[in-house]
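Complex shown without one protein chain; remaining protein chains in place.
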Amino acid sequence: MIRVAVTTDAIDIPAELDIHDAGGHGASASFIGRVRGDGGLVELFLEHHPALTEAGLAELAHVAADRWALSALTLVHRVGAMVPGDSIVLVLASSAHRAEALSATEFLIDRLKTDVMLWKRETFADGRVEWVEPRESDHGRAERWDT
Amino acid sequence: MIRVAVTTDAIDIPAELDIHDAGGHGASASFIGRVRGDGGLVELFLEHHPALTEAGLAELAHVAADRWALSALTLVHRVGAMVPGDSIVLVLASSAHRAEALSATEFLIDRLKTDVMLWKRETFADGRVEWVEPRESDHGRAERWDT
Amino acid sequence: MAMTVSYFAWVRERMGVAEEVIEKPATVATVRELVAWLAERDERGALAFVEPGRIRAAIDGAMVGPDALLGDEVALFPPVTGG
Partner (left out) sequence: MAMTVSYFAWVRERMGVAEEVIEKPATVATVRELVAWLAERDERGALAFVEPGRIRAAIDGAMVGPDALLGDEVALFPPVTGG
């Protein structure tokens, strides 16, 4: 069961866990990324493409499902305006075996950062507004999966 | 914040998530291992050492906390009798950065299987009772962390 | 030839529009040529495409390289930063 969503609402993590866990999987791995209030950040805005962002997430989910033996996969990305503490992204991957669940989770969170049409804009308490620049390390992590 | 527990009760995952997430971490990774009903398994019994099992978990947790920059770490292992679908082990690791949270989670679940005094006994519908043998692959995964 | 160009993130901000229909000259066949043409077209384009190497593109939902041939639509944007 693959579930992919792009939402402007808060990610309802307990509800997503309930949906995902309905199968009773042997091993479940998860990753949650949240907005950090570092450096006086007051708002994180995620810009997305109305159609291609969700299509990109779905494509990644299917690549993961083809590569690892997964019994369930959930990929939810929030877009729009968020404040520190809000969840930005939720990845849940389950399998009969831990290595598959863990690897799929790591693959998805790495590739999310380089392959999907999403752009972060930060607003700080002093009024500065900055688009986030990609980090070289993110590309290094994403490319590990190319082999 | 490091939280380690050995319990004969069901692991209350929503409650553990609430305790763990109180800090509002940038990145949280998790792993849940559950009892699988493969091959007609009706009961999984986890034998443990009354003192050394929890001490072993605490030792692993501190090794992880020394190795990665974690803002919170939760390690809960159930012992005693369980049925298919029950959660056996919960690992939650949080950090400002995803790589640390993901690596710590994977390290803990790998090392749990080789370094902590816990023994699985399986009972099947046809009456067979078998102690689980360690898998070579588990030792291979655990040794990856020695470098 | 008319084609639709959409912009995202700081490319969109600098262009001042999210999407426009342009009449591109026949000499503009690839993403790279379109970016160069937009950079010369006006002040907004000069600002948005001052560093062409930082611009990414998607056609029909797939990320493409600078030498991809243009069709009816293209999206131009900075490197993505999701997750």
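As written, the chains take the letters A, B and C, and residue 1 is the first residue of each chain.
The working rule: contacts are C-beta pairs under 8 Å (C-beta built on N, C-alpha and C of every residue); 3 or more make two chains touch, one makes a residue touch a chain.
Everything numeric in this text was worked out from a predicted model, so none of it was measured.
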(message) Touch partners of the unshown chain, restricted to the chains that are shown, please.
(response) B
(request) Out of B:Asp66, B:Glu133 or B:Asp146, point to the residue that touches the absent chain in the complete complex. (result) B:Glu133
(request) In the full complex, which bits of chain B touch the chain not displayed? Write them out. (result) 33, 46-47, 49, 51-53, 55-56, 77, 88-89, 109, 112-121, 131-134, 138
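Quick note on the criterion: only the chains that are shown with their structure count from here on.
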(message) Centre to centre, using CA atoms, which chain is the farthest one from chain C?
(response) B
(request) Express in whole angstrom the distance between the two chain centres, defined as the mean CA positions of chain B and chain C. (result) 49
(message) Nearest whole angstrom, what separates the Cα centre of chain A from the Cα centre of chain C?
(response) 26
(message) By the touch rule stated above, which residues of chain C touch at least two different other chains?
(response) 83
(request) Name the residues of chain B that each touch 2 or more other chains. (result) 98
